[in-house]
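Input: a single structure, listed below in structure tokens.
Here the complex is missing one protein chain, while the rest keep their positions.
Chain nomenclature is as follows: A, B and C, assigned in order of appearance, with residue numbering initiated at 1 for each chain independently.
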Amino acid sequence: AEKGQEKTAGEQEITVAVNSETGGLDPAGMIALTYLSYSAALDELVAFDEKGELVYRAAESYEVNETSDIWTFHLRKDAVWSDGTPVTAADFINTMARALKPESGNGYANYLFPIRNGEAIYNGEADVESLGVTAPDAYTLVFELEKPCVYFLDLLRLPVYTPSCVKYADKVGSGWDKEPQTSVANGPFYLEEYVPEQYFVLKKNEKYWNADAVKLSRITYRFFHDQQSMANAYETGEVDVATALPGAVMELYEGKEDLVVTDTIATRYIYPNLEVKPLDDVRVRRALNLAVDRKELCEMVGKDTEPTVNFVAKYMKDKGADTYFTEGAEPPFEENVAEAKRLLAEAGYPDGEGFPVLTYNYPSLEMDSDTAQVLKEQWKKNLNIDIELKAQELQVNYTERRAGNFELCRMNWTADFADPYTYLSMLLSYSTYNCSGVRDADYDAIVEQSDGETDREARARLMHEAEQLAVGEEFYIIPLYTMKSCNLIRPAVKGVGQIPATGALDYRGAYRAE
Amino acid sequence: MSLLCVKDLHVQFHEREQEEEAVRRLSFTVRPGEVLGVVGESGSGKSTAMQAILGLLPERAQVSCRQITLDGADITPPPPGADRRSRRMYERKMEGVRGCRIGMVFQEPLSSLNPSVKVGRQITETIRAHRKCSKKAAKERAAELLGMVGILEGEMRMRQYPFELSGGMRQRVALAIALAGEPRLLIADEPTTALDVTVQAQILDFLKRIAEETGMAMILVSHDLRVIAALCRRMLVLKDGVLVEEGTAEQMFQNPKHEYTRELVRHGARLDEPPKFVENVEYGKAGDSLLAVDAVSRAFSRGGSGRRIEAVRRVSFQIGRGETLGLVGESGCGKSTLASLVTGMLSPDGGTVQYHGEGRVQMVFQDPYASLNPRMTVGDALAEPLMLNTDMSKEERSQRVREMLLMTGLRPEDAAKYPQAFSGGQRQRICIARALIAEPRLVVCDEPVTSLDVTVQAQILELLERVQRERQISYLFISHDLQVVRRLSRRVGIMYAGSIVESGEPETVYKEPWHPYTRALLAAALTHGPQRGGQCNGSMHSTGMYSAGMHRIKGQAADLPERGCPFAPRCAYAMERCGREMPEMYRIGAREVACFLVHRKAASQPHIGAQSAQAPHEYGI
Amino acid sequence: MRRWIRKGWAWCLGNPLLASGTFLFALCLLLAVLVPVCAPYSYAEQNAGFRNAGSSVSHLFGTDKFGRDIFVRVWYGAGISLLVGMGSCLICGVTGTLWGSVAGYRGGRLDMLLMRIADVIDAVPSLLYVILIMLAFEANAGSVVLGICISGWTGLARVVRGEIQRLKMQEFCTAARLAGARTGRILCAHLLPNAAGPIIVNLTFLAPKAIFTEAFLSFVGVGIAAPAASLGTLIQDARSQMLLYPSQMLYPILVLCVLLLSLHLIGEGVERRVAGRKKTR
Partner (left out) sequence: MLRYTCKRLATGLLALYVLVTAAFFLTRMMPGSPFQGGDATEAVTAAVEEAYGLKEPLWRQYGTYLGNLLKGDLGISYKKPGVTVRQVIGRGWPATALVGFLAVVTAALFGTLLGIWQALSKRRTVRGSIFLGTLLGAGIPNFVLALLLALGFGVKLKLLPIAGLTEPAGYILPVFSLAVYPTAVITKTMCHALEDELEKEYVKMARAKGLKWRRTVVGHMLKNAWIPVLNYIGPAAAFLLTGSFAVESIFTIPGLGREFVNSIANRDYTLILGLTVFMGVVVIGVNLVTDLLCAWLNPAVRRACR
């Protein structure tokens, strides 16, 4: 594509650097990193804006019954796909039906499980027809849920809930999604050109129902493989926006207008394996937790991290309130080295004596490697215990973690949707992500109870209670820090928004200032 | 008016620590059309001086010279400390001189041809470097040149690589290259060392003719007084880098002034004498054979075409312990190939080679330079056979190396030098030393003394004889020098086109050659001293002295008939039968001949004895 | 033993390139061994209060983002890089030379077989081996060397084979065989010295190549395990901060260059010695 700097302001085109191509643009397809950039092209039913306000996109209104298990959405009658076909309820069902086929490899399919029969269909126990989504008419979509779900609206921004045009989308992986002819969009932009591994271009969708609010005429997404190169390309002016940059960029651009730091809902923490000898002792886990100096850690690891002692990410909004969820309760614990030492001694390891050398598994990414090195040093200093660092290739790390093959293992969770449940559910005894052997009936009960609870405040209370239990009492995890996303945006480009859950940038309202 | 004028040439090699210059105060002139002979001891600086004239010495050689002029133009090399500019100027000037004004033939023909470039291209590129002409024209001219130097089937030979040619052919290719630029002056460094007498005669004849026809002058470097005498009117004698005598050939031969010249002439004359029979050599009894070669054959592919060159065909002979078999024959007739077969370096296509001695057969290669590892000092190279075949200690080995160096007329200090730092003759001696040092049972000597001047040659031959006497060593002695062969060997085999056509005691064979080829060969041999004085008057305008009364054989071994006697096409006595059948080896007493002429007689006189063996011409051929 | 050393010493001194290369190399080696042992800091010791500092008396090369002394780390890393470089250079050198010379000298079927094996080994991208090995074993210098050595020798083998093929036809080789030399001796004493130029060039490039591969591994994410570091990982680690603190990247690069310089000088010197070229012309 052209060089960004050569464009005049009047042209209303921007070039965005994104991380290299993964997955496709099919909302029902495989893990869709690329899709996330593409999201400017698809309208969800409803979405939340930066302030947490509900915005209607493909739907113009919705109703929910009292028990929060039947949700009815009314689609816009004036909405059409970029080729002129009307957007109908069938288009939404199409995505869901395709995503529920296991071979789609869609990583978000489990977010369809709240819908009736969703899980059964996925497991091949029921027919697709029996899915609890119906279309009484072309413009009405009714979801029947297995059980009440208060955060259902938050789920709607996930790809599996967006539509794909029935006319073209027949099969996952058939490649229709990357063909400009068949990859039609119901959002403000549509696909104009797709060059695999290099870039794709979105063009303004003049048929969009809200086309007047869209100012950009074209967005070019260029795939970059390397964050450093991305930053460099921004420097040379080859791109206007560079996303998800390394933390060092923050230091480099400190005080400059280009730097836009967005809040990501993500927590990095450590799983201590409860089945391994000293770690089954809550005192040891607590000692490890209290002995970490998270402030120092974050200073060393990078400006894009913030210390946390919570499990739920710091920037997770509290439903209905204007505050963050974690602010709704006392922190689960406080760092205290002296206390940690005492606990360790109590557990039978005075001054770290006799404490076995634990192995810490982490993927060989720079940030995790830095973290590991600092932790090793801190535990040595504060508790006089040694840990062995074991950097692993990413895939190996995943596999070993899942198999429970570790003593200490680094974990990172980025929220898929903006509800604390996404975090809390991970420690449920039956969760896939629970691989450190947490089997806590009390905890399960509280979380399940909160999940069914429709009263906002009661639910929040339950969730805080659950978090306190898991992090502040049982110390099932060692939370380390939350992360920010560091982006560079040319000052002339205005109106770039932020998608609340992920901290990803939203270009729907972007434009070039004169 | 002289063509080339050299004044006070000095050459010094860095390696030589002592104040010994390779060439010292050498001054001489060459007149247009003149053939100047240069003789001298091996290592006396002949080659060095010649190369210095053309500025071809490596940079570590310091050349200083008062003046060199060619046709009045100054081609003096810049003095040792000269700046780069003058050196570059000199190089540029010399580019116009080399090849087209002065042509040069180097001493070692294999090394001086690029092993990975076809012979044809090496000639054509020379032609095209000096004359604008098409590739095709150059090719034609190259074939013509090859024909002139006596290589037949030039087209085919041009497609071959140097290593596919015989030693003599390579030398002639080098000559063809030197002549390709049609130079005014030809410097030929031992141009005929690797050639048998017939070809040598042809070449010398040819050179003379060229000199006569084109007025080309020539500097002929040779250790061989006979060659010099045959061609030159004037000659220089070098010793230890110094010009010790200069004068006309007759003067030198008749009235040598310098001690060394006298020595040279005397030695040369002695070679002509019938050999003193070495009484005290005890030859092994018959049947006590060391080497038995039975009907071996070997063929090579010819320059990429499907047909094959039969280099050796069904050759059989035996060598007993302490015996020497001399092998003479035309250039390219397969002597070296046979030698390789004997040593086992080549495997025969057919026939067997049986060697009954212990250890390996040693060999003195025809091209000494190529057979020395350039990365190994001479001392190491000499010590190697000792190390591998004996259990001498290191000190013993170096002691033995020193002895051997001394015996071959080299200095013990030379052990530390690399082969590059030696003269052609010195390298040859190193190779001889290497072959002898481990005292093997059989040594194959492929033209071992070609580059040695008579004095050194005599010394080496004596060495060979002495070792043979003391150690009962056998030799397969390949040489084109009939005198040398006669001196050394009890038996001599005459080889023609891959087969041995005649064999017997050298005395009888030389005196009464039976095979027509042998006769031609003997007739072509040069005799010592200037040829009938008067014929060699002035500038070579005599009619070729070789032609007189000699059986010139025309053509070349290469154009072999499909069937019949290989010599038949060139044989003056060829009968119809010769074209049809291949004659067998007929044994007559101690002699063997492969010729129907002899066979007829032998058949009619079944009881023919050695004493009544007669030359074929007596039967009215 | 003493005599050998004295001889080797004399051999080195005879050639200025060799002498200076050996000196530099010895210096690097010495520093790589001594600095981590003698320095007041260890390579892993962090100092939160003194991060990203510039050069000073207490920290010659400054400190990195963990406040670790870069001087110590660089020399520690140089040690690991040297280990990797020399280790794989040695193994690949020996394997490649042997393989290539046998293939080239024997020729025929054996040559075809050996070279096809080399082809197959070569055809699998070396990264695959290295990653497999790093996955199978620990991420330490040993497995890096092993991974590199699996396929690292093929290039040298090819060069050696070509040279041997070219040289084996020469008469001096035949002469040596006549003198009674066996294959081994002919190869070692006659053919290889004559092929010394290309072989030594390739050998001198083997060590840096191994060092680079090792460095590249950390670029891909499977390198020497932290906090241990090689020069390559040091360079790689400093990369994200290279605009902010270029010196953190510069020092390891500098040391790497000096190290390689010494290797090249040695290579050049040895080549001249073997070739019997005393002077630099």
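Going forward, contacts are C-beta pairs under 8 Å (C-beta built on N, C-alpha and C of every residue); 3 or more make two chains touch, one makes a residue touch a chain.
Not measured: the values here are computed from a predicted model.
Every shown chain touched by the omitted chain in the complete complex is listed here: A, B, C.
Note that of C:A78, C:I131 or C:I266, the residue touching the chain absent from this view is C:I131. Interface note: of C:P36, C:G67, C:G155 or C:G180, the residue touching the hidden chain in the full complex is C:G155. Of the candidate positions B:A22, B:C65 or B:I177, contact with the unshown chain belongs to B:I177. When you scan A:K277, A:K295 or A:R402 for touch with the missing chain, the hit is A:R402.
Seen from chain C, the chain kept out of the figure touches residues 107, 112, 115-117, 119-120, 122-125, 127-128, 131-132, 135, 154-155, 158-159, 161-163, 165-166, 168-169, 194-195, 197-198, 200-202, 204-205, 208, 211-212, 215-216, 219-221, 232, 235, 239, 242-243, 249, 253, 256-257, 260-261, 264, 268, 271, 275, 277, 280-281.
Panel shows chain B; residues 51, 54, 56, 58, 84, 87, 91, 95-100, 103-104, 106, 108, 111-118, 121, 125-126, 129-130, 161, 163-164, 174, 177-178, 180-181, 301, 369, 374, 420 of it touch the chain omitted from the view.
Take chain A: the residues that touch the chain left off the picture are 1, 3, 17, 20, 22-24, 26, 29-31, 102-103, 105, 107-110, 122-123, 172-175, 177-178, 196-199, 222-226, 228-229, 232-233, 235-239, 393-396, 398-399, 402, 432.
Convention: only the chains that are shown with their structure count from here on.
Between chain B and chain C the centroid-to-centroid distance comes to 50 Å (mean Cα coordinates, whole Å). Spacing of chain A relative to chain C, judged by their CA centroids, is 45 angstrom.
Spacing of chain A relative to chain B, judged by their CA centroids, is 90 angstrom. Contacts with at least two other chains are made by no residue of chain C.
Taken together, the chain C residues at the contact with chain A in this complex read 44-46, 48, 51, 65-66, 131, 134-135, 139, 221-223, 225-227, 237, 239-241, 243-244. The residues of chain B lying in touch with chain C in their complex are 59-60, 110, 115, 163, 340, 343, 345, 359-363, 365, 367, 370-377, 384-385, 388-389, 418, 431, 434, 438. Interface of chain A with chain C (complex): residues 228, 246-248, 251-252, 296, 299-300, 363-366, 369-370, 372-374, 376-377, 389-391, 393-394, 396.
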